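Mind looking over this structure? Questions follow.
Of the protein chains in this complex, one is absent; all others appear in place.
All chains are identified by letter, namely A, B and C, in their written order; residue positions are counted from 1 within each chain.
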């Protein structure tokens, strides 16, 4: 086994040093009744070339050559080559949580830089080092809000990503929280409905742009929550934040989101990273790792994990969360991508997506596929009516090499004919024209 | 342009520091008559995502999904993932020739280790740091032999790779050398013919296994050359040297070869590396970089480029070669691959190739495709008679997703029906069965 | 070194963006960004250099020995990085119809099959993103199971030994349960008498790590099983230490009903400075109906995601789980095949060898053979020379090793928790042992050298107290002060695990 260094001679010498005569003897504390006595019934070992081939064969059974207009939370953005190059640096790739800061200044500084980038994007004061994904950070945010407000209800808009809502609902009973959903009105959420629901609630979660791709009246939603003493929590797409206002600028208490679109491959859903940022009021309630600046013995700047008394390894059952392993590598990818883009690049990326999506929306409308929510402004994603069960539209388009989008009927009964179409900077006018043709056939 | 750091402000400040008012002024020494006054007529700039897509489209126009039985000098061996990981380390990847040893101990030690591996493989005393490929090292070896012997003729067996022979012939006039070829007899070379041709010659170059895949009576060929006072030069496949005898063990003066099969992708023919090793007698005549061990100010071991008085930057027109940029990165890949394999792995790799090739040879014979040289032992490659123009056999097999080999008629008039079939460890019994079926249809 | 923000210069760009010749739709004014985010502005070469330089200030498995106890810092095969990047995996959108993801689903299915065999349990959810989330999910299953039986109100307590990892009690709270702590006995096993006294009809279940965080296999595991199953309670296996027992003893056979597997520990995953991980859970048939959706199922030769599970607890994460993690761990398992047992054997051999070499120089709280890791104590060094586990850890850095986990488990004072994994060569273990022995000598002869360690890292010992007292958790641009002043003394929080 080429991952193992011990030769037969090594093994013998080591057993002798231990003072046992066989490897089996090392397991003498394992009671006979719970010993596993046969060989593991798992597929046979493969050498590296066989393994690669086997995985290539599996990969080839997936269909990735259809032009991708699927979004619904995960987007086909370009991942720059520098991102991969950085992530493949063994010193970063194969390190773990930087418990020992003097061994880990690289990772620690990178997280500090990541936290800064997330704060800048969202207009917040503090960010953690990452959560699992864009759904779990929503549950985390609820936990923060519950303890910050002492209230036991959270409000989520129906136009928020259904998976985010599902995860919040799965976590809520354990937290002692009740979840209330506010329906949308024609694709966006009515601030008055939010204001009513937020009364006595710990938090209001909404998404901007929302799951339909529409731009919510986010400042009004945040104000409605604030009016009711509930914490406004915006779920945002990092790629939109060169163009769209930062949640911190319109009064949100927390900002969360799925980081995949900045720096990560789609990878059938993971691993990605969730980000979570907050106003400084909540710093001691945040879940997960936070890196802080300090100095060494000689006064030189350095970075450490900080405010650890929030965390499970110190506070145990009183911790702000049970998280330990997080998504640092993927968050690092986000940092590298954002560093390459800079403010100007991020704004241009948003504009390019908007321009292409606008063209797609208009071209589809021209071809008779009406927008589902015609008066709403959208960012890189929008819903159209396909005039039939949208799943059939998907099948039809796929026959032409186009994966046209996500059938909203999967989550929104009554919207069975609606298809959610995402357009990233990787799409071309030619591909959009093919989409239009495929859907209007 | 994202590769450039200078902002407009930078440019202005720098021009001011230089004392000129425009970038154009920097070019004032370029006579007007030779200035290029229009914009370069080259394709427009692409952003990174566009560029990647463009190259993916080009790559997709190549056919790489046919099962590869093509060899003839370049082989479809597996390249371990660790090789790529090492080669992508920026400190090694983006460094140049280690002129400044204190900045370059990594590369220098790696080359020293590579030289050692090549010496071990070939049974020689000294190796250079690499030549361009398996053809140019043959020309280099001729240059060494000419100066070592003072003779002006070199002998090359006809069963040596045709491209090697062509390159030797292209270089020979400049070296003042005449090239004589010794024909093969039924797939291998007759030592007596070599003995006769070698009389008065500087060197005899032969290949083991030879271009037809057959095992030459290499010790006898070397003896024949030595008898005539000509330097025996063996052109060998590194992958064979766990199984086949080292040239140093049967009296060769130099050993050369194409390194691709150890550690490099086929990559449409390059970049790869040529290796060149010699008995210590020839150390001061070798072309190219050589790394040697030394000590630093404090007596600590270190490595430097050595014996540089052989080289162009010191000896200029009297140098042993004009080479400067070489193929270190690819040679490093070879070192990493050989280090992973170790002696045992290399022997097993050779045996696996032999076993599969033997199976293919037998199965083809059973299906009526006779070996071209039925009594000759072969290693991983062998020639069969296809019963028609071998190019037609290629076309026919390709229709079944098999690239069955190399038509020998391309280089050997009279062997138009012969196909050279290579079988590496990546091939499976199932694929060989498909080959047999495709060729016997 | 400088922060990337300190290298930024207005007007630089690290990557271009395609600009189609199309109008950009208007963003309503109140929704448009006013102040651009102050992201770094650097050209591409400088971005790459920055992160390359950062990497040189970090230590990973690829750099050297990393015996961080409970974290199973094993070798990350590079072929795994290659295959996870195959476009057929990396470019696959998670919401494609199942027919477009047959390869991914087959891989997930096969991974599940291997996990079932290794754990000895019946059904799998791949969804949890890490061990901690696996724990929480497992406890949610407990609740769903008891709710289905009308016992949810009654069974509110989860028993956890004092050696447990912090995530266990934290998960208990997040799941809305109450914690019942149980003691460790003199041999390092769960104190069965204490246990018996605490388990009753209010007990929902147990959470146990076996081998425990002391690196010891609980010799009374069968008794423990009988106590819980006798009380109608369930048993949760914290799989963080599965690397000790693959093919040797299976949690299902020990009586556990739910197990999480830290794929990133036992089945190799680049830890990436903190993550990603994967925390699939394996459960007994009786708990299968409650698993999160979707569940990967097989119909003959086709695979599909099943969302139609009426008793499911819901979702704990998006999609079917962190797929890239599955690719790597599956590849790792296929590289071993049935020799996964040998992997565990060598992990245990390596640990016992190191233990044998070190137990004279450091205190060994429980003098038994260990499993894949062991816990020493620097108690005597502290008493005799004032040298703490932290000092030993910091000094190890100067010898070129990553320190072990320290101050965990909490039951051992001045704990040094050492897990070499199977990946290490005997020479490495010997070199580490020599360093540990040298440090024990230094503690007596030159304790100051240890207290001021490390001496040869990019920074000297860092002041963690200051970081907590005056938190600076983001760069503040113009207002950012260059720090000055010197640290005082060190916090003794667990480091590792």
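One rule holds for everything that comes next: a contact is a pair of C-beta atoms (placed from the backbone, for glycine too) under 8 Å apart; a residue touches a chain by one contact, two chains touch by 3 or more.
Owing to the predicted nature of the structure, the values given are computational and were not obtained by experimental measurement.
Who does the absent chain touch among those shown?
Per the contact definition above, the missing chain touches A, B, C.
Which listed residue, B:159, B:198, B:241 or B:369, touches the chain dropped from view?
B:241
Contacts of chain A with the missing chain: which residues?
Against the missing chain, chain A presents residues 1-5, 7-10, 47-50, 80-82, 84-85, 90.
Provide the residue numbers of chain C that touch the chain removed from this figure.
7, 9, 43-46, 48-49, 52-53, 56, 61-64, 75, 77-78, 423-425, 427
In the analysis below, only the chains that are shown with their structure count from here on.
Roughly how far is chain B from chain C, going centre to centre by Cα mean, in whole Å?
Result: the chain centres lie 46 Å from each other.
In whole angstrom, what separates the CA-based centres of chain A and chain B?
Each chain's C-alpha centroid was found; their separation is 47 Å.
Just the number, please: Cα centre separation of chain A and chain C in whole Å.
That pair's centroid distance is 20 Å.
Show the residues in chain B shared as contacts by 2 or more other chains, in ascending order.
2, 48-49, 80-81, 85, 90, in rising order.
Using the touch rule from the top of the page, what residues of chain C touch 2 or more other chains?
Touching at least two other chains: 12-18, 42, 44, 48, 52, 77, 79, 81-82.
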